[in-house]
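Sending over a structure as structure tokens; questions will come in a sec.
One protein chain omitted, others in place.
Let's turn to chain A:
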Amino acid sequence: MTVVVLEEDSTITMATARAPTASDSTHSDNSSSNPSGGGAEGGGDDVPDNSNFECNICLDTAKDAVISMCGHLFCWPCLHQWLETRPNHQTCPVCKAAISRDKVIPLYGRGSGNQQDPRDKLPPRPSGQRTEPEPQGGFMPGLGLGEAGGFQFHFGIGAFPFGIFTTFNNWGGAAAVPPAPGTQQYQEERFLSQVLMAMGLLFLFWLIFV
């Protein structure tokens, strides 16, 4: 059973109980452990005090934090979801001030690393997620031939030495299991290497003259 005991002044206690409770208690913790007291609030990196930086919607430490013009802090995914809930009546969840995507400021803390605007990231949602397209220069007009040629040139390099290698082995007779000249295998390998050699040469010509 959940019990709310409402004494004479309990409404007043509850009225002040919400956000201030956490910050008051942590602030008194800070001042007891840290003689400089108020300094601990600004330098939040040595004291793990995040209660002042909690999202007003999910009440966790704000992730991809944004702040509204009225000064209220949210995770961008949380605020985004709220704005989408009421697209025609976008108000600050805390103070009901008018609010919109363009009127919030992303916050970048020291530890935030990637300073990408959180509004540019798609907030995580259960469905309908859109992935950024891979950068593909090949689709740019004028670069198409160069890109394709580069790709085929790599293939040519790969095939060309193979042709030389087998040819060299066959000519020198130094292969691990050299097929005896005149046998069918010898003929086949010789033919194969010649074909590869011809292909490589053709490709070189193609590269130079086309």
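Just so we're on the same page, a contact is a pair of C-beta atoms (placed from the backbone, for glycine too) under 8 Å apart; a residue touches a chain by one contact, two chains touch by 3 or more; residues count from 1.
The working rule: contacts and distances are computed from a predicted model.
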Record-based protein name (UniProt) of the chain missing from this complex, from "RAB17, member RAS oncogene family", "Ras- protein rhn1", "2Fe-2S ferredoxin-type domain-containing protein" or "N-terminal E2 ubiquitin-conjugating enzyme": "N-terminal E2 ubiquitin-conjugating enzyme"
Of A:82, A:108 or A:186, the residue in touch with the unshown chain: A:82
Chain A residues that touch the omitted chain in the full complex: 1-8, 10-11, 13-15, 17-18, 21-22, 56-59, 72, 78, 81-82, 85, 91, 93-94, 96
